[in-house]
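Left out: one protein chain. Kept in place: all the others.
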Amino acid sequence: MDLPADVFDILRALDLASVVVFAITGALVASRKQMDIVGFLWLGVVTGVGGGTVRDLLLGAPVFWVVDATPLALCMGAAAIEHFSAHLVASRYRILLYLDAFGMALVTTVGTAKALDMGAGPLVAVCMGVITAAVGGILRDLLGQEPSILLRRDIYVTAAASGSIALLVADGVGVPRLAATGIAIGFGFGLRAMAIRFDLFLPVFKPRPGRMPGHRGEVK
Amino acid sequence: MDLPADVFDILRALDLASVVVFAITGALVASRKQMDIVGFLWLGVVTGVGGGTVRDLLLGAPVFWVVDATPLALCMGAAAIEHFSAHLVASRYRILLYLDAFGMALVTTVGTAKALDMGAGPLVAVCMGVITAAVGGILRDLLGQEPSILLRRDIYVTAAASGSIALLVADGVGVPRLAATGIAIGFGFGLRAMAIRFDLFLPVFKPRPGRMPGHRGEVK
Partner (left out) sequence: MDLPADVFDILRALDLASVVVFAITGALVASRKQMDIVGFLWLGVVTGVGGGTVRDLLLGAPVFWVVDATPLALCMGAAAIEHFSAHLVASRYRILLYLDAFGMALVTTVGTAKALDMGAGPLVAVCMGVITAAVGGILRDLLGQEPSILLRRDIYVTAAASGSIALLVADGVGVPRLAATGIAIGFGFGLRAMAIRFDLFLPVFKPRPGRMPGHRGEVK
């Protein structure tokens, strides 16, 4: 990103911190499922770096943690520590929710910027931001056999998308990248934090009774 | 593909239409699970472009919707519309089954041809055709936590494989690519349509009672 060197360093440090927060939420699922330490490591790593990994594969970029294993090591460290102290994390999980919201907003912005810098169009860039933020959690729920993030209705992906779009708009109207980054993180975090604080949900599709086909004989 | 320009345009339009049909089947799962609009978008996009995405990653080709976001936009549009009108789709789902069959036959053929054009051998090319057709549905069922397409026994992948093999054979005996494409789509669609119409199934493996080990202590 086209940012001053020290700001870039700060962003990079925050990005690593976000990955660690994700890893902690992954290890928390491992603790709830009473996994062994290997399960903690898997879920920690997959949740921590999964979103960025899928983003890099789709963009055709080298996978970030293969190039530099720091995020991998941090995820493993966090998951290993949590194996012995998950109750400490679990009892503070409301703080974790807000940290996760901040991490989400930050990696969305960084993921969107990476896609833009690699020449992706606006729609693809927003998708890459959302993928960076959400795919780790989706994989965590799949592997931990929890109800998927997609079936819960709290505003998570919407907040990520709004942050990503905020970056695009700010970038498009000529706001310097540094300020645009701040605005985008603010949008994503603000919306997510409000959703947590006030229990906001998106409206859901309500089928009309008797009109939906049953499960057997379904499409494909 | 080595086709006349206007035929290529027709194929491309049909390919986009197929992706949209897949997206609609994805959004239908979202409606059955009463997801919010974000869930509709995820399942629509994953089902619509998932198969082609995995194919491109495996072949080492640039992911098609990252290069040109049209299919992505169409999937999102279809899923968003369906969020407000899923009952209209659901009540016409037998038509949807046949549209899906046609889409399956078409993307199988296009996927197989893409693999051949990139230098893949025949077995890999058939697999790429099948992956293009089926992986979107597999991911849809995983993310929607539905019984997997793999556990249902209707003839879907078999139809895709037969279309793919038809393309290989026609191509191999010197049929022009345009005719070979038509033959392959006909094979795939014909077999799938017959399976829908006449409720055809493949025979399943029947374990001899008492001979299968139980679940605990299973392999790996």
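General observations
Per-chain numbering from 1; labels A and B assigned in written order.
Keep in mind that, in the parts below, a residue touches a chain if its C-beta (ideal position, glycine included) is under 8 Å from a C-beta of that chain, and two chains touch if they have at least 3 such contacts.
All figures in this text were calculated on a predicted structure; none of them were measured in a lab.
Across B:Ala5, B:Leu151 or B:Val173, the single residue that touches the chain missing here is B:Leu151. Across the entire complex, the residue among B:Leu14, B:Leu142, B:Val169 or B:Ala193 in touch with the chain not shown is B:Leu142. Residues of subunit B that touch the chain left out of view are 57-60, 120-121, 123-124, 127, 138, 142, 147-148, 150-151, 153, 157-158, 161, 201-208, 211-213, 215, 218-220. Residues of subunit A in contact with the chain left out of this view: 25, 28, 30-40, 42-43, 45, 53, 57, 62-63, 65-66, 69, 72-73, 83, 86-87, 90-91, 93, 96-97, 100, 137, 140, 142-147, 149, 156.
The rule we apply is simple: only the chains that are shown with their structure count from here on.
Averaged Cα coordinates give subunit A a centre that lies 28 Å from the centre of subunit B.
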